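Remarks on the structure that follows.
Yeah, one chain of the complex is gone here, protein chain that is, but the others are all in their spots.
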């Protein structure tokens, strides 16, 4: 059979060559090796089953007094021990995020080493929370010291090398050329991984509604699903997902938005406020339904998880209701760049130390296509909102430093209360290419009129964690604690106040 | 009675003037207003008594397998509802830390407002974890939202305004002049607080062993306890503490090292390795017993808490054993400056995100007497060790990114294993005065050969948290979580994996 | 006589107190003490008269060959030895620039010392090129070493302490309150200089055309010359200048725009393209004549110099023609802030070293009223153009690094040729007050693909050189060289080539 002209979604063959260079620890395969000796946890060949007690607190505020009541809730978690065969379908697979993630996985899968002026480099998953960081498991019974294990070993998980890759893009540039266009990976790595990238073919045609992304992206849009019928587009995408799953004999497909930031969609009663209204709005091709929402709905209806890696409001209320109804997993509100994550960490550090940030000024520039798209006003607004909100819950949690908003007659806040001045600027500077520059100034009040200034310059050649943030909590520490507590709960282990089971969607 | 020439330890009179400017929220007095409805917690007029279950995990590592066993331990905590009348005796009270902390407390106590070019300023405790930050108490039973309360309100606690101030200094400069010399607080605040500072008189004579601090401090040493007899010095200090307590009718005195950094003391078997050896070494005036250790021993023997605010090894093994034996509270290994705290936060952020710091270069300069003292080689070493160790446990907890040390025949590590290059520089630059400059570069590996550079410039006019770090964990988040869990445990509330009760000294 | 309600322009009385603190060298008075022994220079009691030969070069480019011809031109310069009694009338005298400059001069005139936490401060003219920098005069005939003299001593010059102060402002706030509002000077200095500032009274009413400055300035505009008749406004200002000169018995009045940045005026044929058209446009109150142009025309017609301290195009072609016709001195295109000057210096440094800047990203934020005004789009454009042009002539002078523009059929450039990416951002961040933050990144190509990144954080509490830049050359070094050459030419001294042949070894 001749190579299909639209072959995206085909997997690369296994490497026939045993590399002599050792596999990097973050890419190594290890058996699941944790056993729990407890009446709450049982292990069979198929499952790990664990009882878990979630301990919380409710508060009644009465006349300035806090009446606190501890609460207890029991859960049972069951985890399959056999890992699913999993596909990863990226929207915007030919962009910087998509092509770099694909090439990284292929480099790891085929253990491609490459040369730089600093010597020989080995592929790895450094920067991945799952593959390259650890959790404390407990205390060594003989030495009394902490035992840490890789996050990926707490429970049976898919190894990223095993993900079957595919996806859509509005640009028809084949994947090996898309990688070159992205200018992210070292040349000598690109040279060697290119033949494997070429096997991925060119991306599947994608949905292009010019109103939602920057006008400067139009030149790339040569690979779009024809027509204006949004219902047809939805079905096209659902068919793509099903075919990909079938062709590759997959148990599960993760649909992952790695494409450009869209403008915010307006939330319109009757259009996208409920599940049914949203489905109907798609049927009638309502103009306020964005491409990312259509992809999300497609994944939800196919029963596959959808992860959103850009800051737009893909998850309009109707999409969330639909996911709840269909018991589908959806999540993510941006691939937080280093700067935003760092801001979350620093704002939390300052406020938790009782220091009052007076102003935060964040300046960014970058020269890749992401920057080009964000140089348009409306797409920038999506990003700006995402980056600004990151300090909101820290501020709201400390009314010693920041005055609470005054309330109107109905008891609702008149505004968002006292706040640090917060400026977010993103500029497109082609010269710096894919090297992102983020500059932040934190200007804070310490005690008795003292002032502190923290200036941060962050230069990052390539980033892109593939765990997206949740929409509820911006504190990175609390997010991480929650993940730790959840994975441990699946083993029947307790130990985190950050679990917040009661606020999660299932 | 005439004003005593050595009057340190006398308290300023209450303000007779009701200020019309409102008290800053971080300085306000509020009643303890938390009630817990649970069979585990009981409230009487005198006490809050709480049962608490500490849930942990032990691990046996066997042939690459982890055998995990949950553990449970029950505690009962009793907290007095009436707050003690408390004194604060600072060693080095005439230095920058001591005089600024004193002036800040007096400005708050007497609600002294002052003018700057930016307008009228109000005294406050911004920057104090206890007074200016909050903990999440639980979930509002009506709104479902988080309820946060000031840390200082979780349990009955001393208000800093009520601390009776006193202390020692090797310099006889009276307190109002010491404040001027420090060049920390705004001139118009200094002008008004000076009369109150003057009432503190001049510091009590202190212990001066030239070998332990920089030679450049000798010019200041005009207020020292005479003689070379260390046992006599110990008894002198103990008598000072008792007299201060009696004169001011105090329930408790906190002894707080705010003085210059000493060089490290050598740990010598037979000298400072056990409680008895240490007491004996003091009796024989052994040269390796430092002033800070004598102050710590004095506090321990008087049954009063001792807090160490400088990075030297005050707590030699003999001092720790003595504290355990006497059931005295000792703690602290430095007044962590902004840079060190920030480094802890950032190193944890990077490593927890699976990013590999390759090098951390920290440059500091400052122009105050602290900088002058640290410009001496041996004193700098104490600070350098303190600042360097801050990343050690993060690195040790992640063996995916950093290779573990090889073991020798006995199974002990040959070295400390793979590590980021870590440079710490402190320079004395008189021109910048008390304005501290801290510059850090973090150079990290992200994925597939990518690199990230974070440069931080931190300028801080005046800092000095008065909660010192513990010696066990450098992670600021884990420290804070532990404090939260502990305070909540005293209320019978569960909810933190960071409590680590089993590793604490009591 | 009762204090006039509109008293601006009145001078403060001489200090009756001889201060015991020595005058700062930058504020000291010194006699003119330079004598030139040369047939080209003659000194009388009234004049210094000097012949000067200007040596230049003309080039004919012919078929890739350069035919170079040295040229010579003779000049005679005459300088009055008696310094004029000079007034300084500021437009926007109540703003940050105007009130701070006034207070600085008064503090110096009355030798007002003040306290800060760092000790006693003395008034001075640090930051003034004229008062605080030096030029090399020549080589000491005995030691062979360079002799440097203060710039202000090369020729007889007005001492700033002797300037009679006055001016206009659209805000009627009296000068001592305007100083407070500006939040620039230390509180203890403000406190003492306030009575002298009060003697300046309130500013004269000014011209307010809302279309030219930001809408957010409207709240301040309570002191404006009534009516819409621009000819009447012109005559009003001319009368103000004449009265000020007469009342204070002045030889000369410098009119100095220190007010907010206006939007650019459109250049319209028939309106502001010639002197006569401009005068006529004022007569007919044409909407495109800006307040600053009216002030400039008033000064020109009164024969007094006009200095422009903001980046708008005050000097429309008609204004320049008028100044030439009337032989009036006009100059200045901005009070270059530290950042812009630094950018000029760095861009010149890089390009002169053969290094190629690829991108320059400049981010600024400030919290004073200047920032507030510039937060409006059109006013920002004026500033942006001013800040961007600063690298243009450096780039144009090096066609090895930057490709020249292609030419169209008529031989004119199609565009401005190859250029660094250049981003200028100015944000209004009230929290930082008058403390300006300027952050620049220079990203450059060195050799064979190497890259250099220079990041600059500049924090400046108060700046404002009162020598405005010229409109022809952005190179700060060349500006300074030109000033040096001109002042020396007035003494009959020729250039300073830095060749130093006399000190070389051969």
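Letters A, B and C mark the chains as written, and numbering starts fresh at 1 in each.
Convention: contacts are C-beta pairs under 8 Å (C-beta built on N, C-alpha and C of every residue); 3 or more make two chains touch, one makes a residue touch a chain.
For clarity, every value in this text was computed on a predicted model and none was experimentally measured.
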Of the residues listed, A:29, A:117 or A:410, which one is in contact with the missing chain? A:117
For the chain left out of this view, which of C:83, C:198, C:345 or C:385 touches it? C:345
Where the complex has a chain not shown, which of C:34, C:83, C:158 or C:385 is the residue touching it? C:34
Of C:197, C:237 or C:401, which residue touches the hidden chain? C:401
Interface with the unshown chain - residue positions in subunit A: 115-119, 183-188, 190-191, 433, 455, 457, 459
Against the hidden chain, subunit C presents residues 25-26, 33-38, 40, 54-61, 64-70, 73, 75, 104, 107, 114, 116, 121, 123-134, 136-142, 146-150, 184-186, 189, 320, 323-324, 327, 338, 341-342, 345-346, 349, 351-356, 397-401, 445-463, 465, 472-473, 476-482, 485-486, 489, 491-503, 505-506
Name, in rising order, the residues on subunit B that touch the hidden chain in the full complex. 358-359, 361, 363, 365, 367, 420-421, 423, 425, 427, 429-432, 437, 439, 441, 443, 453, 455, 457, 459
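Everything that follows uses one rule, which is that only the chains that are shown with their structure count from here on.
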Between subunit A and subunit B, tell me the centre distance in angstrom, where each centre is the average of that chain's C-alpha atoms. 38
Which whole number of Å gives the spacing of the CA centres of subunit B and subunit C? 51
Can you list every residue of subunit C that touches 2 or more other chains, as numbers and ranges? 455, 457, 459
